[in-house]
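One structure is given below, represented as structure tokens, and several questions about it will come after.
A protein chain is absent from this complex, but the other protein chains hold their places.
We call the chains A and B, going by the order they appear; numbering starts again at 1 in every chain.
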Amino acid sequence: MITLNHYLALASILFCIGIYGVLTRRNAISVLMSIELMFNAANINFIAFSKFITPVFLTGQVFAVFVITIAAAEATVALAIVILIYRHHKEINVDKINFLKW
Amino acid sequence: MLASSWLIPLLPLVAFAFIVFFTNKRPKLSSYLSVGAVCGSFVLSVPVLFEVLKNPITSEFKFTWIDLQGFTIQMGILIDPLTAVMLMVVTIVSMLVHIYSIGYMAGDPRFSRYFSFLSLFTFAMLGLVLANNFFEIFIFWELVGLTSYLLIGFWFEKKVAADAGKKAFITTRTGDLGFLVGIFLLVSAAGTFNFNQIFHQIEAGSISTGILTVSAILIFAGAVGKSAQFPLHVWLPDAMEGPTPVSALIHAATMVAAGVYLVARTMTLFAASSSAGLIVAIIGAFTAFLAASIGLVQNDIKRVLAYSTISQLGYMMLALGLVGLTAGTFHLMTHAFFKALLFLGAGSVIHAMHTNDIWKMGGLFPKMKITAITFIIASLSISGIFPFSGFWSKDEIFAVAAEYHPIFLLVAIIVAFMTAFYMFRLCFVTFFGKPRDKHKFDHAHESPKVMTIPLMILAFLSIFAGWLGIPWLAKGYSSFVFFHHPHHAEPKIWLMLISTIVALSGIGLAYLIYYKGSISAEKLKEKFSFPYKLLFNKYYFDELYQAIIINPIMGFANFLFKFDLGIIDWLVNAFGNFTLFISNVKEWFDTNIVDGAVNGIAWIFKKACTGLRQIQTGYLSNYILVIFFGILLIILFKIA
Partner (left out) sequence: MESSVQSAVFYILSAIIVGSAILVVTLKNIFHSLLFLVLTFFSIAGIYVLLHAEFIAAVQVLIYVGAITVLLIFAIMMTAQIYSPVLRQTNEQVIPGLIIVGVLLITTLIVLGNTAWRVSEKLPETQSIVTIGKSLLTTYVLPFEVVSVVLITALISAIIIARRD
């Protein structure tokens, strides 16, 4: 019998893998992919809660729709920024880009 | 017409300013400017004279200069017959001397400056004459003193000239101090500077006699200094180091007469205090005698004339002290003309001979006819020979003296004798006899027209100016000065006869000694060797003053100097060193303690920040790592 905790544990693991990717990858696109993994972990949580806690109203699924929408928007803008940075620096490795200083 | 008379002194001032600021580099133009200005003043003065002649009253024009609460200082002009006469004298003599100077000073490197000084002097003198209050007259009094100083020391490369300037300035200052104190005394009693108001108060008797006497004597001290009366007479002979036209204008005709003018102007004061008047008369008489006696034996042509001037000024003081306003001012006028003429004549001779020593001259008559004739006219005038102007004015003084006390008359007659003698000694030695210095004689020549024409004009005035004061004239000088109320001593025929005889005998003695040689001057010198030495050394006045005034003062000054150097400077230096030491300590404290603290704090911050700075890497990954670390901490904190 698969309980809520199984799904939540899966989401946690996936989320942690995403964090690990964000922390360790150099390529900006890889970082973006890791972020998508974290979004999906969150979505799994929402859907699981929707199934097990609010099965009538499906609130979790509605929020999952919003999350997916935001994720799409985020991906678009982020990739646009990556391309812009690439044009300027011929480089998309985040550890070469340190203009967050000053 | 009278109201515009403020222009009279202004013209020379404008000329002075112009020369100083614009035409200093153009001597010709400067001299023309200066002469033009003084001619303008003369032209403006003539209508003033006629106006006053027509209607001899006192007119005053004034404005408030300084307004203190309840006390005002005014500037203004006062025009009365005395002023009108002085205006004429000053402008005429000044004008002629200006013209004469063009010739005399030709080629001098400071030609422009000379004329600017002359203009300044003319301005000051006219201002002095026109002043309507004590404050104003004192300002111009000092201003003429200043120009006198500047002109005596005009050839300041010569040490004697520079010293003479200093001597004149310091000596007259001594008198001016008295003058100033006298003014203060009088003004504090009267509450105003204005002449007329003070005189009204004196006439009304609202000022006590004691104050009047003291202030009159103090004011007279100023006149003593300026008019070179005993005991402050020593500066005038030395002042002869200045250019001769200056001697003629300032030290014979006008400035030295300012003292006489002052006494005449404040006549009411002296009339009100008989003891003060007596002091004036005694000093005048004594000075007249003293100076005339010194003049007998001097060898420098200008010095003889200088002593003559002192003596004649003494005459005027004598007359004024005995309340002979007419006599004093009348003699002032005639003296101005003939003494200016004498000086200008002497200047002409000096110009030709390049020496002042009469024993190097001689026989100049044929070579310098105009100069010689005019000089002799002036000598006759000063000696008091009928009908030259000096005769009339001197006779007035005799009459005044005779009315008061015979002793004054006696002194006056002796002085007249000596005057005639030394003047003709001068004439005979200079113009007649054999030339004593062949070389200089050969180079002698008559002066240019620009110099001789003023001589001739002055000669004319020396003869005829006195005729205004012929005592039997109904509307003569005396009535004029006294506003139609003639007041002068009764003319006495016997007195006139005596004076003429005395003068003639003086001339005769000079003739015998210096022209005929029938009495040997050398023998006289040997016979009266003590009086001769006394006179030749001017009664040792200079030596006396040196010994009793100058040396003690210098000694005291030296003592003070040593005191300054030894004690005061030592103290000051000690303070300085002490302060320096304190400063050094403070500097050490500042650099090591205060700066150290500040720098130390700065150093700490710098090190700390350099460390903290490492954290801000600018790399996104680092930041995210920190963010998650923070999140982790929060969670752990929450569940713990």
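In the analysis below, a residue touches a chain if its C-beta (ideal position, glycine included) is under 8 Å from a C-beta of that chain, and two chains touch if they have at least 3 such contacts.
From a predicted model like this one, the values you see are computed outputs, not experimental measurements.
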For chain A, residues touching the missing partner are 1-2, 4-10, 12-21, 23-27, 29-30, 32-34, 36-37, 40, 43-44, 47-48, 50-59, 61-62, 64-66, 68-77, 79-84, 86-87, 92, 94-95
Absent-chain interface residues of chain B come out as 621-622, 625, 628-629, 631-632, 635-636, 639
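Heads up, the rule we're going with is that only the chains that are shown with their structure count from here on.
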Whole-angstrom distance, CA centroid of chain A to CA centroid of chain B, is 111
The chain B residues in contact with chain A across the complex are 616-621, 623-625, 628
In their shared complex, chain B is touched by residues of chain A numbered 19, 22-24, 26, 94-95, 97-102
